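The structure under discussion appears below in the form of structure tokens.
Every protein chain except one is present and positioned as in the full complex.
Each chain carries a letter (A and B) given by its place in the written order, and its residues are counted from 1.
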Amino acid sequence: MFKGKKVLCIGERDGIPGPSIEKVVESAGGEPVLSVTQCFV
Amino acid sequence: MEDQGIIKDAVDKHGTENLIVVLGTPDAESAGIFAETVTIGDPAFSGPLAGVSLGLPVYHVLESEVKEAADPDVFEEEVGMMEISLDVEAISKEVSRFREKAEEIEDAG
Partner (left out) sequence: MGYPVVRGVAYVLAHVPDLVRYGSKPEREIPKNPDLLSEIQDHLRDFSEARNYPPHQVFIGNMKPEELWEREQPWYENLISGAPRFGEWGEIYTEKEFYGWLKVADEFDLIYLTEEAAEEIETILSEHHLARPEHLEKLGDGVSRERVKELISGGALALEAEGELMGCIVDGHDEDENLTADILLENLSTKASGFLAVEKLMENIDLEREDIAFVINSGEEGVGDRYQRGAGNLAKAIAEMNGLSSSTGADVKAFCCAPMHASIVAGSLIESGVFDNVILVGGGSLAKLGMKMQGHLSKDMPIMEDVLAGNAFLFSKDDEVNPQIRLDTIGKHDVAMASSQQAIYSALVDKPLQKVGLTIFDVDKYSSELHNPEITVPAGSGNVPHNNYRMIGSFAVKHGLMEADELDEFEKEYGMPGFSPTQGHIPSALPFLGFARDRILKGEMKRTFFLGKGSLFLAKMSNISDGMSFILEANSASSSQD
């Protein structure tokens, strides 16, 4: 489902950070075009 | 949600057609707010995505669809522990609810 897709990775500091999502998405053949880690605290 | 401007810029740049959003929020409630923001629009009606229905397909990184598509070793290494600690079922339920709404938006569009 990720093949040929561009992916926005919206991570969270107290959940899964952006860089971890990026790695998972890349391993699934997706292309992360944005990776952010939100922090509300 | 603070980074709406960056998301909107990315959408403007890449278009919605081939774009997927993957979230890393820690619980169902926060996953719901984020999922709503990138599908229907900002529920707080204040950010750049207020009233903007992007209708993007949205997943949480721990959902089975993502897990099945990912390399098992990478998945384990990056989020394996979070799969134990977070309530994956509740998060999946909430995110899939908005994913369905996104499909309706897409169909309507």
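Rule of thumb we're sticking to: contacts are C-beta pairs under 8 Å (C-beta built on N, C-alpha and C of every residue); 3 or more make two chains touch, one makes a residue touch a chain.
The shown structure was predicted, so the numbers you read here are calculated from the model rather than taken from an experiment.
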By the contact definition given up top, give the residues of subunit B that touch the hidden chain. 1, 25-27, 29-30, 32-34, 43-44, 46, 77-82, 84-86
Even though one chain is not shown, subunit A touches it at residues 12-20, 23, 35, 37, 39-41
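Note that only the chains that are shown with their structure count from here on.
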In whole angstrom, the CA-centroid distance of subunit A from subunit B equals 10
Which residues of subunit B touch subunit A once you look at their complex with the stated criterion? 1-3, 6-7, 10-11, 13-14, 18-27, 30, 34, 38, 56, 61-62, 65-66, 69-71, 74-75, 77-79, 82, 86
Which stretch or stretches of subunit A touch subunit B in the complex? 1-2, 4-12, 14-18, 20-21, 23-30, 33-34, 36-38, 40
